[in-house]
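First up is the structure itself, then whatever we jot down about it.
Only a single protein chain was left out; the remaining protein chains are all shown in position.
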Amino acid sequence: MDLSRKDMLGIIDLSREEIDLILDTAESFKEISTRKIKKVPTLRGKTVITLFFEASTRTRTSFEIAAKRLSADTINISASTSSVVKGETLIDTAKNLESMNPDIIIIRHSAAGAAHILSGLLEQSIINAGDGAHEHPTQALLDMLTIREKRGAMEGLKIAIVGDIAHSRVARSNIYGLTKMGADVAICGPAMMIPRDIDQMGVSVYYKMEDAIRNADVVMMLRMQLERQERNLFPSLREYANHFSLNRDNINLAKDDVLVMHPGPINRGVEITPEIADGPHSVILEQVTNGVAVRMALLYLLSGGRK
Amino acid sequence: MKEKKVVMDAGEIERSLTRIAYEILERNKGTDNLTIIGIRKGGIFLSERLREKISAIEGTDIMSGTLDITLYRDDVLTTSKRPAIEKTYIPFPLDHKKVVIVDDVLFTGRTIRAAMDALMDFGRPELIQLAVLIDRGHRELPIRADFIGKSLPSSLWENISVNLTDSRNTDEVVIEES
Partner (left out) sequence: MKLILKGGRVIDPSQNIDTVMDILIEDGKISRMEKNISISEADSKDNIEIFDLKNKMITPGFIDMHTHLREPGFEYKETIRTGSEAAVVGGFTSIACMANTDPVNDNRSVTEFIHKQARLAAMANVYPIAAVSKGQDGKVLTEFGDLKDAGAVAFSDDGNPVTDSGLMRHALEYACSFDMPVISHCEDTGLSSGGLMNEGIISTQLGLPGIPGIAEDIMVIRDISLAGFTKTRVHIAHVSTAGSVQAVREAKSAGINVTAETAPHYFTLTDEALKEFSTNFKMYPPLRGSDDVEAIKKGLRDGAIDAIASDHAPHSPIEKDVEFEYAANGIIGLETSLALSLRLVHDGILTINQLVEKMSVNPANILKIKKGSLKTGSDADITVIDMNKIWTVDADKFRSKGRNCPFNDWEFKGKAVMTIVGGDVRYADSEL
């Protein structure tokens, strides 16, 4: 098995075997981060650029740590400090970066399809670190790694994804990944946050939290971002919290050993109450640890040896 | 026609390992700080057997681990496929340890170079020694083994495979033209 692709644009492109390969590799990479010297020489002399047009300390840091633990040189470019603010187009930015001969470019952008533009334009490997509401493949991979570690496999698990599905790239990537891996995915949120025809992606749709999380093996809560709601889709955070937060009452509807996940950053008291976020079911911090391993695995699998 | 020849059978392998176990103990004056690390994949079975033998001889358990050297290989990014990464398991620091690394066949020496680099990331061993079942020559780096089961001069176009099994009685080393 080989990951014979130049880029990682989305989970939609991956086969089940490829997902397994990435997760297997990531599992092996986890150990490196526990060593005294947390670094292997594999990507020595390689240059990894993180090109972030959207603020994200967490994802950028995770990629940077992953690259550094593989001995790659990392350059971080964020929209606030780059030429982007001077009105340069994405394509010009990309061509400029290409002229500096990097090996891998990791891009996050508020526009869906931004990573596809780079992919078509550049010879370098492109990793999508989130494009608009489209995909966030490394988040889904780290989520799948976490579930697989805890439950052995995803086949047959009932997994509820709750929140603003319409604006969530995390939800989309996870829907692609989890359904490919044989999980039974339920999505849930207020009706205006459930995009049209999403049932055709192989998920069941619920509008009530209780229905979605009943007997769930995993509950994945999404970050509620009112600022993403153009035209006041939802009345208030208070109203949202009253109906769509995971709390100590409704969590009892899920399986006793339910895993509680969240891509972060958490809005405590909005989509999840503090006692659940910090409680025994929560694997939120393990997701973060696995994020580094998954990103190391991807950087490794996408490096060198092609053409 | 491919010629296939058994150069070591199960009995020979067993006797070699027993000798190597004694040699390791003799050279290191017992088991104090002795650690055995098997190199994936060929060295895993051998290191486990050596550990068992040494424990049986001395009546004390010794520390052991497994090492995947892929990420330290000098050709890791130049092969057409990315080699699979297996788990490394060395759950203790190697500072002040006498480390015996174990592999099945010593050939160019590049794997051992990678293994030594990797081990240095787990601490500062007092010394590193190398045990191999077969030394087939053709070194490309200035590396030699401390403990050798059998020296087997070979041609570059020959393949040597060490086939070990759980049941042990079908163990063999075969040489064939590639």
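Every chain is named by a letter (A and B) in the order it is written, and numbering of its residues begins at 1.
Just so it is clear, a residue touches a chain if its C-beta (ideal position, glycine included) is under 8 Å from a C-beta of that chain, and two chains touch if they have at least 3 such contacts.
Remember, predicted model here, so these are calculated numbers, not experimental data.
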| item | value |
| --- | --- |
| Visible chains that the absent chain touches, using the contact criterion stated earlier | A |
| Which of A:30, A:46, A:60 or A:109 contacts the chain that the document leaves out | A:109 |
| Touching the absent chain when the full complex is considered, from A:4, A:57 or A:89 | A:89 |
| Of A:46, A:169, A:262 or A:281, the one touching the omitted chain in the full complex | A:169 |
| Residue of A:137, A:195, A:264 or A:304 touching the missing chain in the full complex | A:195 |
| Touch criterion as defined above, residue of A:30, A:46, A:108 or A:134 at the omitted chain | A:134 |
| Touching residues (missing chain, whole complex) on chain A | 12, 89-91, 109, 111-114, 116-117, 120, 131-135, 167, 169, 172, 195-198, 200-201, 230-231 |
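Convention: only the chains that are shown with their structure count from here on.
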| item | value |
| --- | --- |
| Residue ranges of chain A touching chain B (in the complex, touch as defined) | 1-4, 21, 24-25, 27-29, 31-32, 35-37, 39-43, 46, 70, 297, 300-301, 303-306 |
| For the chain B and chain A complex, residues of the former touching the latter | 68, 71-72, 76-82, 84-89, 93, 117-118, 120-123 |
